[in-house]
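The complex appears here without one of its protein chains, the remainder shown in place.
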Amino acid sequence: MAEKKYLEKYPRSPARTLWVLKPVGKVLRMLGKTVIHRPVTILYPYEKMWMPENYRGRPGLRFDRCVACGMCVKMCPTACIKLVDTENDSGEKVRRPQVNIGRCAMCGYCAEYCPVDAMTVTPEFELAEYTREDLIYGPKRLVYEGITEKMEIHLEETLMSDVENGNFERRISPFMTDRPVLEAAKCISCKKCEKVCPVKAVTMVEHGVNEKGRPILYPEFNDDTCICCMNCVEDCPKDALHINEVL
Amino acid sequence: MMSKDVADIKSEASPIDTDKMWVIMGPQHPFSHGLWTLKAQLDGEIVTDAEPIIGYLHRGWEKECENRTYPKIIPMADRLCYAASMTYTHLYCMTVEKALGIDVPDKAKYMRIMADEVCRIQSHLMWLAAVGTDLGNLTVFLWAMREREFFMDINVRLCGARMTTNFPRIGGVRNDVDEEFMMYAARCVDRFEKAVWDIISLIDDSSTFVSRMRGTGYLTREACANLGITGPAMRGTGVDFDIRRDDPYDNYDKVDFDVPVLKDGDSYARYMVRIEELFQSCKIIKQTLQKIKAIGKNAPYRFKVPSKVPAGRAFTRLEDPRGESAMYLVSDGTDKPYRLKVRSPIFVNVSASKPLVQGSRIADVPVIMAMIDMCLGETDR
Partner (left out) sequence: MTYSSILDWIQFGDVMSNPFYPYQTYNLPFDIGYKLWEIIGGLIAWLINLIFPGNGVSTWLISPEVSNMFALVLFMVIIFAVAFVVTLISLWMERKVLGRIMDRRGTMVGLKGFMQCIADGLKTFMKENTIPKKVDKMTYMWTVSLIIGTSVLIACMVPLSPRWFVVNYGTGLLVIMALFALAPFFILVSGWAQNNKYSLIGGMRAAELMISYEVPMLIMIATTCLLAGSFNINDIVNMQSDTVWFFIPQIFGFITFIFCATAEAERVPFDIAEAEAELVEGWQTEYAGMKWGLIMLADYMRGYVSCAMVVIMYLGGWLIPFVSEGVNGWIPEIVFLLKVWFVFFIMIVLRGALARVRTDQIVNIGWKVFMPLSVVNFAVVLLLKVGGVF
């Protein structure tokens, strides 16, 4: 088919065209084609469309990898995720996310913003249930067998400062760069940050004693284990912590 | 030819003084693609007055945005328009980037406009399908939907979702593309450019289709200006304006494409503008794929952006498949917008329904309104 422009070819003058015959011919051609070959439609419940591995169906969970940081809860635009108490394989009490699939918008944010890649997308999309209670996927039910590399979504961002320095090709997750910073004047040594940290990256270090003789404890952050989940920032009663965003 | 036809139709109205009848078409009516109502006053078969009623799908979108952090609004912007989700997410991201005062990487720009054009084709094909059903032919509907499926596949391979793509991000795009995707997309576009001629010859070579569209729903340039109509509906009346070319955003100034403009101002002109836009979109997609390939694999595609937007205002506009959509953001320095206003093209275009359908026959109302390409998600927000 040679290069033919639509607007040059049409509109046609009524005198020059076979007004009804050409569409009829097209239709008959398609009829012949579909009688010989199969039509493009697929018999859905029996046949299924090809889906790529990273198809955004319901969220999936790697139970062991999850650290219960609550990043998915914070990022979920429909607020359908919450952390619930459950038990892991060795019987310890842990907290893991539970997803209300009825409200889930399948945006994939939980997988994208998971610092440890425990949340993934799964290609499972047949989620109809009979009751609304059945739509709530607890942590154990959220586990998806056969999670592959491609189902993880990595958050790879380029720092603008890197580009300015000529380092174009470095892609880094914000969870590797952003770290909490303490305003020591506001800290009341309540140790809350130590309690809420899911990866035990906070250690309270003694910095002398105050006038009442009690020890002054300031949190110190282990940059290697910190995953920038912002739990300490959000739970700090005196707003003494904030995230230092590396741009 | 144009004014004569209008006079012809008007003179067909009966000189006998008969009672006029209000016919309420909608909200559950086969012609209204979505939930909206067109009240039409009929004199026999001639429409003498019309009034659109919208608002059945109002979800409080703009208010809802005020309670969410900036990244969380992107999936919501997807839901503004189910047929062209990519353009709205793109628009939102552009607005926030403008408020932040940052520039996204080149690769992300090309990927965004490529995704935009895929979305434009997809949206236009859905419109073409709707035109088919409005004219009583299901073949066009299914053939157009079949072609649309290939672009859905492009979307799936691009970002893992078919309709609500959630692909652009503030500062770039969600993920990189690989070689396989680019090959697939190029092949799809090549295939589409040949396959769409089937649908075209089904419609443009058929007297039944053309005679239904030609000479109905006239609109003049002046009326366009007065009513604020934008998009293909405006370009069908002879206004040569396209934001992609005249106020280029992202990298539209670096790709080569034409803006189809026709002077007739009837439904058929609007139809032809949209069909030609399909080909132009294909052209843009091909160019962007080459540019993405030329930029290289390891180039940045997503910048890290601060979570808090400095206080200020930002306004951006973009060429939606349906017209000119704009967003206006007022931020107060927190991580949530103070106010986000959406200007949706259909909300404005549907107000033209009275001058469009007045004087035409009731049988033409679905066709004329199909040329507006209603999308209620963005209209009612």
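Order as written gives the chain letters A and B; numbering starts at 1 within each chain.
Just so it is clear, a residue touches a chain if its C-beta (ideal position, glycine included) is under 8 Å from a C-beta of that chain, and two chains touch if they have at least 3 such contacts.
Here the structure is a predicted model, which is why all the values come from computation and not from measurement.
The chain that is not displayed touches the following shown chains in the complete assembly: A, B. From the set B:S206, B:Q280 or B:S331, the residue in touch with the chain omitted from the display is B:S206, counting the whole complex. Listed residues B:N137, B:N251 or B:T288: the one in touch with the omitted chain is B:N137. Check A:V27, A:V73, A:V116 or A:M204 against the missing chain and you find that the one touching it is A:V27.
Of A:L43, A:A128 or A:A185, it is A:L43 that touches the chain left out of the display. Taking the whole complex into account, chain A touches the unshown chain at residues 20, 23-24, 26-28, 30-31, 34-35, 39-41, 43. Interface with the hidden chain, as seen from chain B, comprises residues 12, 21, 23, 25, 29-31, 42, 45, 132-139, 141-143, 146, 202, 206, 208-209, 211-212, 361-366.
The working rule: only the chains that are shown with their structure count from here on.
Taken together, the chain A residues at the contact with chain B in this complex read 1, 5-7, 10-12, 14, 17-20, 22-23, 26-27, 30, 40, 51-52, 54-56, 75, 77, 105-109, 112, 121, 153, 156-160, 163, 168-169, 171, 174, 177, 245-247. Every residue of chain B that touches chain A in the complex is listed here, in rising order: 68, 71-76, 78-79, 102, 105, 139, 143, 146, 149, 156-157, 159-161, 164, 166, 171-172, 174-176, 194, 197-198, 200-208, 210, 214, 260, 262, 268, 272, 275-276, 279, 298-307.
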